[in-house]
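Heads up, one of the protein chains got dropped from this complex, but the rest are sitting where they should.
To keep things simple, chains are lettered A, B and C as they appear, and every chain counts its residues starting from 1.
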């Protein structure tokens, strides 16, 4: 009920607060027999880590993962996989002076409205540190998907009005913006530094893709593949928009321009001649590339003075110092990949249930 | 697993195919004591019905609802509410000639890929008739919400490049496009007729709002209010994009322009001075209006000849005659309202579980 | 949440009240491709039906099943299967005089305590008519299991102090007690008639078995096979005890007498030399016969005067006339089979998720 678990068959539960002793997760439903590489999980966590570059928060956390269960002699056993990362650079003191104030754009007020009080240290459970569990769980999902030739990838496609014009995927992990266009990436970094200097933050768009997805994944009614992916993406902090294929552009299209003709591919399988649909029809994967974009709002934590109220409703001014990201985009890339991997792992397994002769 | 149920606490299960004997639903988790007006449910179904106007399909279905359980002396008893609508104008013969062809933009191919075969009569379970159960269930949700002063509303805001410029809500149900701008509505109708004449179809955007939502609804991690609403919207056939508040516009904003300052309202409660956030922060409602938009692709069924393949992969030409909508927008309005109502009813009840002293 | 759905993957939802217009169910998660015989479902319902013999209630209901969805050209499609039986012999007037009284042993008081009011007509949702949905759903489960060589069977093994001494399974459906011992069956019938004459009712025990269950079904922690079967059995009205294998007899045993030695069977597979464990070890099936017994209390509806109170707590006398069973045992047999079949179908499918190479 309280929504700390994601997935139906391949299930991820995350736990932990920003300034508590640790954060972690339990992956349940991973089939027995997957080779689990702790090094791979660590690498994924490193991609998500703060303090990596001048465009992210300065908080220093090694984010060293420990696997506590569910793996035996290097393979998943079918039992739940518990993973944990201790928090080492928690500085709750940073939040002492603002603990009675509602930070604009943050969950402080709504959390109080919901629960009556809150762990005010660094956003508590609403902190981006919660996503550590997502990335660790997503890494397990990626290992499962890899076994079936499925991969996910994401990149920064837009920051403010700067848009990637060239998609060179080999470039993505080479620049700190994770933008596939080296030239635009450099402009983006400049723009982020400008924002930081002016005590402000920036929004943007991340593009997410999945390849090698066989036709047939997804359930045709409420658990359409796009519905579960949509939920996954909107569950990531800061996401305000999600679109598939032509996305909001469909409003300007007609059936005759949007419909993708079915064709026989050279290998004899059936596909579509174009991919306006973004890899999903009727909620079920077509075998074409899955294509989506997500819009992230500018981070709410800005050092500039803002108007707000305290818990009693009294007007107050607030300045949020501390270690914050002026853009979430580069760190959003691995998180979005993780969430997409989780959905695909779930539906890959669910597909085993669709036919009497599986 | 197969995803025919939506919601955690207030749960809707739909069943039924386009050309089977009936379609229906079971609402489970409706608390005891709600006054259930069959007339209200019927009215909602009538809004969704085909054959209503010259912008929708010509199939004639009275869609007369029967309540079979869970209501006693006019009130919900806490037991599951089963509702049913018999199909009366099914014409499966319409589909006989194309049953071996994959209609572009439809779920024929993916359904075959998933299950090995399919009920090819009118799209079977992927038909828009499945949404009858959603609207009936959504009507129960609306009755629950009304008790707590919560309402939902939706309207057609864009068709092609035609956008509503005036938002006069009293106008919505007065025109067959359900557009709140009478002038633009007339242009839209014209555009739809044009499309029909040219054997084509049109995409567009529907705007959805919820009012009176108290602060505190939604769960802070995976079941964020926007995540569950996002899933609900992406589960509706034809939806390719969903955005909240400023939506994809956030990419162009900064923290200082996007953050909504908290203020004390005249009645002493806390609110925000603006509503860029669209009524949800950290996954939890703020008490401000919930604002979202959904993009619907142009209906895939068009009478114009299209290229496709048959089940064996052989190239074929297809023309889809029959009774189809050149735009889904006017019928999407009640469906989107129903889905939003279902999510809100679910989270309204889930909020009862948040605190020890509820 | 309200618990009208059973199962995780193969899911049954039942709905309907004793004296409402209909009762029914939705089976969701049945894989595509099962041959669905309406005649078989009807036969199972006929076994559960009242008015069959002088040991059951005299209510006359044809219990004619209608399949409304999920089946196309005789096979399951993967879509939800909706089934419905109209109530034809409802006589709510029978309950008019006692609607303010709490029948001893019934759910009247607890239902009021839970919901604040209740549908008092014939027990409403707590009626045995709710089990129609179980038997219809269980019939689908049996059809799935049959495909994999799995069968379930049950019989009356004890009524009062009368116990079946001979287990002749071919006898079970030949006598109205469904007792595999013809001689004891005759004594049981006599005992039931005696009870009816003395305006009383009788408890007893039903034995339930499953055969052909492959090793490996069941989940090792909370969803142990015996845990899910235990829940299934205790969800049947009137059941007060459930035991597997040696059951409560284990209290008198030692490890050396209870442990079943593993052996290699003639066909090369592994089994156990004895079956004290009742077919399940560590929550997972061993391949041996699954053996359990369930104890049913004497039906609470007796025509003899009883002491009780009304809704206000005032002492009252009550006599329950109407059409009631002096024993539930013969009708419990198909219900217990249905519930066991539902659990096995669920775990049979869940087993597909256990290994990476399924």
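By definition in this document, a residue touches a chain if its C-beta (ideal position, glycine included) is under 8 Å from a C-beta of that chain, and two chains touch if they have at least 3 such contacts.
What you see is a predicted model, and the numbers here were worked out from it, not measured in a lab.
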Query raised in the report: Where the complex has a chain not shown, which of A:49, A:125, A:178 or A:209 is the residue touching it?
Result: A:125
Query raised in the report: Looking at C:172, C:185 or C:302, which makes contact with the chain not pictured?
Result: C:302
Requested in this report: Please pick, from A:20, A:180, A:247 or A:279, the residue that touches the omitted chain in the full complex.
Outcome: A:20
Query raised in the report: Which parts of chain A are in contact with the chain that was left out?
Result: 1-2, 4-5, 8-9, 11, 13-17, 20-24, 26, 28-29, 32-33, 66, 68-70, 72, 75, 77-82, 84, 114-119, 124-125
Query raised in the report: What is the set of chain B residues that contact the non-displayed chain in the whole complex?
Result: 9, 29, 31-34, 76, 78-79, 144, 147, 220, 349, 352-358
**Report entry** Hidden partner chain, residues of chain C it touches
**Finding:** 1-6, 8-9, 14, 102, 104-107, 109-111, 113-116, 125-126, 130, 158-161, 195, 200-205, 214-224, 226-235, 237, 239-264, 268-270, 272-273, 277-278, 280-287, 295-302, 304, 306-309, 313-315, 350-351, 353-355
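By our rule, only the chains that are shown with their structure count from here on.
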Query - Between chain C and chain B, distance of the C-alpha-averaged centres to the nearest whole Å - result: 39
Query raised in the report: For chain B, which residues are shared contacts with two or more other chains?
Result: 1-2, 4-5, 8-9, 14, 114-116, 125
